[in-house]
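Everything below concerns the one structure shown next.
Every protein chain of the complex appears in place save one, which is left out.
The chains carry the letters A and B, assigned in the order they are written, with residues numbered from 1 in each.
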Amino acid sequence: MIRNITLGQYYPAKSRIHALDPRVKLFATFIFLISLFVNDSFTGYIFIIACFGMVIRVSRVPLGYMIRGLKGIIFIMCFSVIINIFITEGQVLLSFWIFKITLEGLIRAAYFAIRLILLILGSSLMTYTTTPNSLTDGLEKSLGFLTYLRVPVHDFATMIGIALRFIPVLSEEADRIIKAQEARGADFTQGNLMKRVKGMIPLIIPLLISAFRRAEDLALALDARCYNKEKWRTKLHPLKYSRADVAAYILLLLYLGTVIASKYAFEYMGFV
Amino acid sequence: MKTIKLVLENVSYVYNPGTIYETVGITDADLSFESEKSYAVIGHTGSGKSTLLQLMNGLLSPAKGRVLLDGEDVHAKKYKIKKLRSSVGLVFQYPEYQLFEETVIKDVCFGPKNLGYTPEECLELAKEALRLVGIEEDKFDQNPFNLSGGQKRRVAIAGVLAMNPGILVLDEPAAGLDPEGKEQILSLLKTLRETKKMGIVMVSHNMDDASGADEVIVLDKGSIALKGSAREVFKEYERLAGLGLDVPFAMRMTRLLRSRGIDLPDCFDNEELSKALLKIYKR
Partner (left out) sequence: MDLIKAEDISYSFKEYDEEGNVTGARTAVDHLSITVPAGTFLAVLGRNGSGKSTFAKHLNALLIPQEGTVYVDGIDTSKAKDMLLIRRNVGMVFQNPDNQIVSTVIEEDVAFGPENLGVPHGELEDRVYSSLEKVGMSEYASNSPTKLSGGQKQRIAIAGVLAMKPKAVVFDEATAMLDPKGRREVMAALKKLHEEGITIIHITHHMEEASEAERVIIINDGKVVMDGTPQEVFGNHAEAEKYGLRAPNAVLLRDMLKDGGMRLGEHIALDEKELAMQIASHLRGGEDD
């Protein structure tokens, strides 16, 4: 069920990374992604992995825990790695039937795999170290400028917050409905794919109806508690930058600078 | 209706064993349920009531002990669990939330269909069940979601009755209904027991409702704290109060009156109490 997914779930710990402002962490994830796409050298990856490794250390999220979270994407990863190995032209190392493996293909696949793993670990580190609530706050504040373009940023943030609040509620409800239908002799585990999909109807319909009912209740509750469009809204815990946050911003810019500079430096020196 | 006997033999259940979330569901429960009898299960939220109900229906399998239906172990390898599901019907709390079909009759047919009855048999069983719960024929082809709250509840109960169980287990069947809706459900259960010889097991928070049962089972932290006839169990006022549970109104009154120096026998309901009081009054 939904509850078994650990990827991206908050990992409670007291660390410097946990204590950072969510806006810094969002920015850091963004910078990290850029650095992954800018870099195309082996040495660059060593630098990136070293930096990332240090951040993980500081975050106190166990590496094993993070790697376990990757389980869910193994299939997609293998699939794209294999595609990369076979479709890249170049120096042929091995060939059979219509397939051939090239040196370039292997290198590209390896780079691709590293990139994908780092990408996922990087963004999940953000969610491991940031509560959903402060993440939404961070997003709302970071994207606040969009309000001037008439994008209802606050409404979106409220929606995300409510969605997060209701994930456990609805997953519990799903469990309950499954059990109730099983008590009526339903079997959700037998038969072929078609039969199983059809068999889900007694679960999905009640779940949808319940979600609509909850949405209706919630809309009333929001109204009753004065939800409105005015700009005077205050916050119980407003986001405030600390010195550590400023330091983090500087480090991040230095990091990105290094990655970009080294790319051009290597090109200039003739490596690629 | 079939006459059956369900026995829980030294049954225990633990949630998330071996993890930090480990919690006790039920510990060493020895219980026996039969057709034609009524049972009330009382206890706080988290006392193990819902674990017990799910064990009775095979939705959970015990970590220790056995569940026997007419002497057969329902978790033995060759046992067909549907046999248990059709013999011991389980109605969850707010069962109307499980309705999903376009029409009332189709929804009630869901259970018997799963048990492998032919469409004609399903229809027969469904009609009979709906008649029992007092849903009139003109509602059979209606969308169940357009019914009133009390009617939806009764349709959902019919969905379990249509499987023709020998024992019907209900988790707070009257929760959230108004007094009339509640009375309808309680009188339905009485009818099922008297005319259909069905065993009724009901979880209830209302001691006055529970006092009508042949046997009362009190759960606390997963263990059976008290068990016996309603009279025996509700006599244990101190013990129940210690568990944060109440006794029926007439028994509370009896105690209060005794503490004010009026010599009363144990009175169980308003009728007994008023008779006893009037006897003293006329003396």
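Simple rule for what comes next: a residue touches a chain if its C-beta (ideal position, glycine included) is under 8 Å from a C-beta of that chain, and two chains touch if they have at least 3 such contacts.
Computed from a predicted structure; not experimentally measured.
Peer 1: The chain left out touches which of the shown chains?
Peer 2: Hidden chain, whole complex, touched shown chains: A, B.
Peer 1: Can you say which of B:32, B:118 or B:270 touches the chain missing from this structure?
Peer 2: Checking the options B:32, B:118 or B:270, the one contacting the hidden chain is B:270.
Peer 1: Suppose we count only contacts with the excluded chain; which residues of chain A make the list?
Peer 2: Output for chain A: 131-133, 158, 161-162, 164-165, 168-169, 213-214, 217-218, 220-228, 230, 232-238.
Peer 1: For chain B, enumerate the residues touching the unshown chain of the complex.
Peer 2: Given the touch definition above, chain B has residues 44-45, 148-150, 175-181, 205, 208, 244, 246, 249-250, 252-253, 256-257, 260-262, 270-271, 273-275, 277-278, 280-282 touching the missing chain.
What we mean here is this: only the chains that are shown with their structure count from here on.
Peer 1: Using CA atom averages as chain centres, what separation in Å is found between chain A and chain B?
Peer 2: About 46 Å separates the centre of chain A from that of chain B.
Peer 1: For the complex, which residues does chain B have touching chain A?
Peer 2: It comes out as residues 54, 57, 59, 82, 85-86, 89-90, 92, 95, 97-100, 110-111, 113-115, 145, 159-160, 163.
Peer 1: Using the touch definition up top, name the residues of chain A that touch chain B in the complex.
Peer 2: 173, 176-177, 179-187, 201-202, 205-206, 209-210
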